[in-house]
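What you see is the complex with one protein chain gone and the rest in place.
Right, chain A next:
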Amino acid sequence: MSHSHSDTIPLHASSQSDIDEIENLINASVLSGPATVLPARPPSPPRAQIPVSSSPFIPSNIPPPPLASHQKPTPVPAAPPPAPVSSSSQGNRTVSSSGFGSAPNTLTEPVWNTVKRDLSRIVSNLKLVVFPNPYREDPGKALRDWDLWGPFFFIVFLGLTLSWSASVKKSEVFAVAFAVLAAGAVILTLNVLLLGGKIIFFQSLSLLGYCLFPLDVGALICLLKDSVILKVIVVCVTLAWSSWAAYPFMSSAVNPRRKALALYPVCLMYVSVGFLIIAID
């Protein structure tokens, strides 16, 4: 993306005046009409929009803010008010931005949009990973927009549930559960990478975190009902579910001969979490 890296640009003092001149030039041409308007941004590589699966992407119709002091006082920072800038940027209301004077869509969207986008991403990731769906065979596609919020919530929730069910040493239980799950996810990912597998670090962390969802459900049920037999059954079922969820991603990432080597630690970790759930009372 960067052009020649050499510092052929003149010293700062003179370049500052050049930049002022350029700004005036831009403003002059903006006022005169779009015919000879220079791109407000250098043509960046086509910016792939963050693949949002479910929520419709709301096109940003808001060009960059005009003046610093011009901000509308709104509750919890919303987008800056539309600016009376060149007509060229107003024409770019579509999602696929051409990088021409259009405010980068995600940079000026209202906060609420960001929240909604992130939440819907969590939900869609969860659905993709844990529930049967047609995309499971292709791991690259399935967890394309990974995020770590889902795993974070699930790990904390599991720790809290375990801690709540424990009658003694609640803090230790929580700390141990959190540390084991977090460190476990990292180590499992490293394991796959060291086995020569092709997996992206964060994608795998994200996946392993989402696969904790069934165990969360199991832990919650065990918290509410106290019989041992029920606990064993519930834990077995949710354990199988978690392993089933993690299986395609892990196995397709490594060489077929090493599949077992990659999968065994995953199952081991989930089994040990299952034991924790059963054993705590």
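Here is the rule we use: contacts are C-beta pairs under 8 Å (C-beta built on N, C-alpha and C of every residue); 3 or more make two chains touch, one makes a residue touch a chain; residues count from 1.
Heads up, the rule we're going with is that contacts and distances are computed from a predicted model.
The unshown chain of the complex is recorded in UniProt as "Golgi apparatus membrane protein TVP23", chosen from "EF-hand domain-containing protein", "Protein YIPF", "Golgi apparatus membrane protein TVP23" or "Mannose-1-phosphate guanyltransferase alpha-A". When the missing chain is restored to the complex, the residue among A:122, A:156, A:193 or A:232 that touches it is A:156. In the complete complex, the hidden chain is touched by one of A:114, A:133, A:255 or A:272, namely A:114. Where chain A meets the omitted chain, the residues involved are 1-3, 8-9, 15, 18-19, 22-23, 25-26, 38, 40-42, 44, 47-48, 50-51, 64-69, 71, 73-77, 80, 101, 103-104, 106-108, 111, 114, 118, 140, 144-146, 149, 152, 156, 159-160, 163, 170-172, 174-175, 178-179, 198, 200-203.
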